[in-house]
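Here the complex is missing one protein chain, while the rest keep their positions.
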Amino acid sequence: MDLSLLVNQIINALTLGGIYALIAVGYTMVYGIIKLINFAHGEIYMMGAFFGILLIGAGMPFFLALPTSMLLCAALGVLVDTVAYRPLRRAPRLAALITAIGVSLFLQNLAMLLWSASERPFPNLYPAYRIRPAGADAQRYGEELLSRYAQELDRRREGPPRIKAIRRENGTLLVEFRLGTNSFEAIRTLRQSRRAVLAALEAAHPGVQIETQEESLDHFFNRPAFVLDLGDVRPVEVRWKVPFIWATTILLMLLLETLVQRTKMGKAMRACALDKDTAALMGIDVNRIIALTFAIGSAMAAAAGIMFGLYRGSGIGYRMGFQPGVIAFAAAVLGGIGNVRGAMLGGVVLGVVQVISTAYITDWLGISSSYSFAFAFGILILVILLRPTGLLGRPSAERA
Amino acid sequence: MRKTLRRSWERLQRQNQERPARWLGTALVALFLFLVLIGPFLPLSPQYRSRAADIFLLCVIYSIIALGLNSVTGYTGLLDLGIVAFASIGAYTATILYDRPWMQFPGSFLVVLLVGGLHAALWGLLRGAPTLRLSGDYYAIVTFAFAEIVRIFIRTEGWLTGGGNGFKNFPAINLFGARLIEGEYQGILKTSGYWEYPHGGVWHGGTAGFYYLSLVLLILTVVVMYRLEDSRTGRAWFAMKADETSAAACGINLSAYKLYAFAISAFFAGVGGALLGFKMNVVSTNVFDFWFSVVVLCGVVLGGMGSIPGVIAGTFIVYGLGELLREQVRIGGIVLQVDDRARFLFFGILLVLVMVFRPQGLFPRRPVEESKKLAVEYDSPLYRLGR
Amino acid sequence: MSLLILSDVHAGYGKMEVLHGIDLYADEGEIVTLIGANGAGKTTTLNAICGLVRITEGTVTFRGREITNWPTKDIVRLGMTQVPEGRKLFSELTVRENLEMGAYLRKDREGVRRDMEYVFELFPRLRERAGQLAGSLSGGEQQMCAIARALMARPQLLLLDEPSLGLAPLLVEQIFEILQRLNADGTTLLLVEQNARMALEIADRAYVMETGRIIMQGPAKELIHDPRVRSAYLGEP
Partner (left out) sequence: MSTGAVASHHEPILIVEGLTKRFGGVVAVEEVSLEVRRSEITSLIGPNGAGKTTVFNVVSGLYEKTAGHIWYRLPDGRQVDLTEPVFDPLHALIVSLATLGIGALALAVPRLRRALYYRTRTPDAIAGLGIARTFQNIRLFEDLSVLDNVKVGLHGRVSSSPLDAVFRSPRHRREERDIEAAAAEYLEFVGLLHRAYQEASSLPYGEQRRLEIARALATGPQLLLLDEPAAGMNPTETNELIRLIQKIRDAGVTVFLIEHDMRLVMEISDHVVVLDHGRKIADGTPAEVRQNPDVIAAYLGTHTEEASG
């Protein structure tokens, strides 16, 4: 077995698991408090990813876009609850579930109408290019080439792909575009400038042998954070975004855990989940607590959506919420639905199961790797049949 | 004593039958039935006529599937989110079988439909057996997960099912010598062949023969469903839906009656799925996906769960509306057309609105049965107090 | 003016009317008890007062304001709270958290801390168990916790639904002593009890309910000697 592959898969699994866990938390909280499988939750996750890329595309820095998108999704979650679910609080559970499917359909297709049916890449977080002279006369005319290049770009500074900064750095030119610039436009601008610069240089010094190389620079997230040298065939390179995603996920989970366990609001939430009438007798505004639950769950899902986009770098589309949504729900059930810690655990477990089954189990069984999702569903069915209370759920001693 | 009982009983039945006639409703129903009956021959221009025929045919086929779904979701109250599993099992079984050389005998088409239905019913039982104790949400999730597993299987096992692209180009459908659907295949057209109207015009993707066969099957389904409803079985289902505990206390074997419902539901969904496959001349997981289940469910819920006319009306509304939304609308020089996938947007809004404002559906089941004229003989052998 | 006044209250669940016109009042500083058979509508009366059951006709007035069908949280804010039948503790929250929930609407941290001390003094057992899940308490401790939780809202009027239910006689006695002490400290009590004798002994006035109606009322000391009450509710022939 290839050890470096295995390590890669484990890193992959844990990252994916963290994302599932973030989504699963929303399912489990909503289920815990109003006993509704919020089918639209996967769509909130999708919306979160879209809000994220749109905000970044509009020039908002990543670290501002993340919380803003979370806030927007929180508002969306509350809106969905108020409009679609609140009128059905006392209605049969089936009615609410069907409504949730309706909301899911609605959001999915709204996203498609608003943002087209094709998948989008995650925006380039650091649209910067390093320009280096090359060719036989690079030594002699390099400096001149770069100055002309800088002038040319400066002239285009106000044009559509807005240039943020042009800097000379030991023999190269560093061009930074404004955040959100799509790389196609940036490269086109660079190419046009190069053509002009080379033409001018050729006119000034006939017969000059010079070229330029434009190299796209990576955002810090895409640079290797550390390299695991396993003494095996090839070392495993871990990019910064992986520890970032892990840290953010853990931070959000800790925040949530503190909120639910320590604050008055969290206690009120747990009280409502246990007994709404009695909670009302304490003076708790039950509807507001439910709205708050939706808000928190939706914000978590939005964070998950952005993390997913960051991790994959692509795949933001109106259908992206469906499968992670289902797997995250499975994770919530696996952990014991209604149990926040269970959802975290379940998410990680299912992430691992999915990646490992894709990589190894299907191979070992001699079946196609497309069965890896079937494994997740199979586990969901088994858990429901054998231990509906989940891994961390407590069997309740009910008395009729 | 018996005589007074008989008199009061008969008076009661008479009273119950004296309902005010509702002319408008009756007229609308009659008009609807008439339109369905002349489905392929609506008096429209040739281009719209075949389009309308197509929509009617789809609605008729989907109604069969919806009635199948209704026998679980409407009668026993268990939410089934995976009816697509049975429709696709039926469709694949029937089309794979029909391709076999030894399946070429008169009436073989009916045989493959039946086998498709039975195969689906078998899986209905297999899925149902372990889930008998589940209720509500958990049952719904299992049905959903099962359907996804079926879909993944179909997509993966290409040697059997054609994989992601599915099957195309089935042989001509030949029923006792009558050709129901031509086998010719025109370019990338999803529909099979074409059918020339006797008086000019062409219908791509259907024939009058196929339409009436489907209609007859729908009518059979309706008859079966009505007969089941009005029987010991139907009462058991409605009782379970209302209250499982007291249904059991009345001597109803919950497991047995759930299994009946699962098998019946899967059977009709399988037959409908098979018809649908032949109609479109293609079976693939692009057609049989999760949203297939959702839209069928949408029709059932919209019409009114548990009500046979409601389910059919709901299905016609949902699919009719869905197909109409595909049409271009010209107002002056502007061409309006709803994006194909965006039709689901309307389904979403529709589902939410119906659930919020009319949770029982548009045409809910009337709770109190019409009295039947049974020649009641008193001193029934079942009337006994004490042993 | 009386603290709480119900006039001609009709209420019920769905289509079923349970209360057919209840007239009742409680003055400041009183212990008023409501006795009657099971299913007479005592719990429904309390829930109707608290806004948990819809009132279809009639009015409830509390501290001079009409609170008919107000949202429960607003009624609680006005200074009334209920110890529900069967305790209804938040079983997966600790005892301390349950008490904090009782003080949910209060903003004065210092006052809440003082009141927490006060209830721990009233029920020393709860101090020992403050960190335990409420579901793990014994029946008597649960009842104490439920009362303590209600007290944390610092109510003017406390509604108690069957506080003696399922408790051993000794514990019942303790609970009733505490109720009297609370009353002495200034809380008005409306007490629903099956244990009619104990209720009548500590109450100032009493109402007797039967099938959704008040059939008798008067000072508790008089009712306790009423032959009808004695035969129907005190188990004397």
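By written order: A, B and C. Residues from 1 in each chain.
Please note the rule applied: contacts are C-beta pairs under 8 Å (C-beta built on N, C-alpha and C of every residue); 3 or more make two chains touch, one makes a residue touch a chain.
Treat the numbers as computed from the prediction; the structure is a model and nothing was measured.
Residue-wise, the contact with the chain that is not shown comes from B:16, picked out of B:16, B:47 or B:286. Across B:22, B:100, B:227 or B:326, the single residue that touches the chain missing here is B:227.
Listed residues B:53, B:83, B:215 or B:252: the one in touch with the omitted chain is B:252. Residues of chain C that touch the chain left out of view are 15-16, 18, 37-39, 162, 165-166, 169-170, 172-173, 194-198, 210-211, 232-235, 237. Against the chain not displayed here, chain B makes contact via residues 5, 8-9, 12, 15-16, 125-126, 129-130, 132, 224, 227-228, 230-236, 238-239, 242-243, 245-256, 259-260, 264, 367-369, 371-372, 374-387.
The rule we apply is simple: only the chains that are shown with their structure count from here on.
Between the Cα centres of chain B and chain C there is a gap of 55 Å.
Per-chain CA centroids place chain A at a distance of 40 Å from chain B.
Touching of two or more other chains is recorded for no residue of chain A. Shown for chain B are the residues that touch two or more other chains, of which there are none. Across the complex, chain A is touched by residues 50-52, 71-73, 76-77, 81-82, 84, 88, 90-93, 97, 100-102, 104-105, 149, 153 of chain C.
Chain B contributes residues 77, 79, 81, 130-131, 134, 136-138, 140-142, 144-146, 148-149, 152-153, 155-156, 290-291, 294, 297-298, 301, 339, 341-342, 344-345, 347-352, 355-356, 359 to its touches with chain A in the complex. Those residues of chain A lying in contact with chain B across their complex are 35, 37, 83-84, 87-88, 91-99, 101-110, 112-113, 117, 322, 326, 329-330, 333, 367-368, 370-371, 373-374, 377-378, 380-381, 384-385, 388.
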